[in-house]
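Only one protein chain is missing; all other protein chains are in place.
After this line comes chain A, so read on.
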Amino acid sequence: MAVERLFKDEATEEKGERARMASFVGAMAIADLVKTTLGPKGMDKILQSTGRGHSVTVTNDGATILKSLHIDNPAAKVLIDISKVQDDEVGDGTTSVVVLAGELLREAEKLVGSKIHPMTIISGFRMAADCARKALLDRVKDNKDDAEKFRSDLMRIAKTTLSSKILSQDKEHFAKLAVDAVMRLKGSTNLESIQIIKKAGGSLKDSFLDEGFILDKKIGLGQPKRIENANILVANTAMDTDKVKIYGARVRVDSMAKVAQIEGAEKEKMREKVQKIIGHGINCFVNRQLIYNFPEELFADAGILAIEHADFDGIERLALVTGGEIASTFDNPESVKLGHCKLIEEIMIGEDKLIHFSGVEMGQACTIVLRGASFHVLDEAERSLHDALCVLSQTVNDSRVLLGGGWPEMVMAKAVDELARKTPGKKSHAIEAFSRALIAIPTTIADNAGLDSAELVAQLRAEHHKEDSNAGIDVITGAVGDMSVLGISEAFKVKQAVLLSATEAAEMILRVDEIITCAPRRREDRM
């Protein structure tokens, strides 16, 4: 009667309760994995690669951890995706979003267990999320008009973001770096023009912000090491020889002299090319490809600074910041846009020499040079700083600010609780559950800090029962404190994104009642 075989041999199918269980368990496992990294006293994870080299990464960044996991459970993959999206969209809160989604599912599981239909739960969650968002909107502060205050808001946000990362010891220093860098952008969210260079050696405190652009390359031999008012031509062209690109092209000659002539002609062609390049009226030439000895010498003779083998990323950025265009033909000097900068010079960071372009066309460009004891530290510092930069650049556009330290969650939970009381019917259970899930975030922060979470959260809830409370968890002293006094702030955009995407993800997983795993594609003779 039933269809004999609907699927291929190895395909599996899980239905109803089992399917839901599988996705709940998977999602919660992921949430629990990253849970301990949440908050200023969150712990780090070692990511040990099974691939070549067994390289080791130490990180506190939720998105980085989740991105690199081997995951088989489909629901867990959904959580990883929302974390990734959070990373792309706002840059921070990648752990929070997963933890919240996990908590929502944990609550939902209980509701489903007490025979409430998933659809009822979903509509309850939706109402709750909407209400929570409104509650946040009511409490946001916007200091856009007051430059002084706005800057201090940014500093606070940067410090809050950094405090959970490796940079926490020097957060003052790095918050300033990040704010300065983002302020230079003047509202654009294009983080491309902030370049981060990592150099091992020194300590994190030695990191600095440099206006201008730094290229980790060498200046050619015998060329000027310092140029003022530089005209820069950025190019991607072969500076060895212009080869005939037809396969099998060859010349046939009958004497050595002719070979010499051809060689001479090739050299001559190169010289012409160099002359054309020089004809652009430049004094700095940056090429993505190698510059061979011969053209290098020609450039040296012409007093032009030539930089070879700048990588793709390097020249694109350089073209961007100096306002030039990447050229690959040199026949029409008038149509090529040159880049300009005030000064090019060689500088030394640690043991290495780098080339420094200052006074570039695009004023917002800047470089952050990170110094640190080892590559682990540097990589993690870069990730942390990137998070801070993302959040800040978002905040510059959307200047609404909230307090941190579990404050937004408590505000939302309070509003959602009130909603639950007003809502008739089964939905109110779901709404209540939503509020419990929200409270799980301050609970986790307190747990990670080794504090008595039950006590603290209860105190916090009591505080929030008063109107306009600024209470949050002060992890350092281990008590409930006034977040506006402690200067712990978060961007509204981050919190909103956390709330909405976590709810959506939970909803999506909740709707699932059947998992079909397709048969793996056959691989021949491989393992």
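Things to note:
As a convention for this text, contacts are C-beta pairs under 8 Å (C-beta built on N, C-alpha and C of every residue); 3 or more make two chains touch, one makes a residue touch a chain; residues count from 1.
The definition used in the following text is that contacts and distances are computed from a predicted model.
Missing chain, UniProt name from the options "T-complex protein 1 subunit delta", "TTL family tubulin polyglutamylase complex subunit L1", "AP-1 complex subunit gamma" or "PRELI domain containing 3B": "T-complex protein 1 subunit delta". Touch with the chain omitted from the figure is made, among A:D44, A:D482 or A:E504, by A:D44.
Check A:L100, A:I116 or A:L402 against the missing chain and you find that the one touching it is A:I116. In the full complex, chain A touches the hidden chain at residues 32-33, 36, 41, 43-51, 54, 56, 58, 60, 65, 68-70, 106-107, 110-111, 114, 116, 166, 169, 200-203, 221-222, 240-241, 243-244, 248-257, 259-260, 262-263, 266-267, 292-294, 296-298, 300-301, 348, 350-351, 353, 373-377, 429, 432-433, 436, 443, 447, 449-450, 454.
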